[in-house]
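For this depiction, one protein chain was excluded, whereas all remaining protein chains were kept in their positions.
== chain A ==
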């Protein structure tokens, strides 16, 4: 994560961080921050992304350590391109903990409708 990632239309990115109070992973979305990576805003323009990152840095009372990272456009929203981000979006592989539990809750909610 040390190299600053520069998003382009061909290689877009998302802004991600941790929730200050609770610590879980969050992604910048249209109206703030979301724990659902599929809702993340996909940045394709360097200037717009830089501005958004500055805004994120300014929200240090909400999030910790925001950074821009590569993502690709998927059928249900942005998807990770590197396995580290894939783990952040899923949770650990030894237990069903972390964000994967939110996804399951969302799916069962959808199937109950």
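Please note the rule applied: a contact is a pair of C-beta atoms (placed from the backbone, for glycine too) under 8 Å apart; a residue touches a chain by one contact, two chains touch by 3 or more; residues count from 1.
The definition used in the following text is that contacts and distances are computed from a predicted model.
The chain that is not shown carries the UniProt protein name "Sulfite reductase", picked from "ABC transporter permease", "Sulfite reductase", "Fe-S cluster assembly protein SufB" or "Dolichyl-phosphate beta-glucosyltransferase".
The set of chain A residues touching the chain not shown comprises 18, 20-25, 60-61, 64-65, 81-84, 87-88, 91-95, 97-99.
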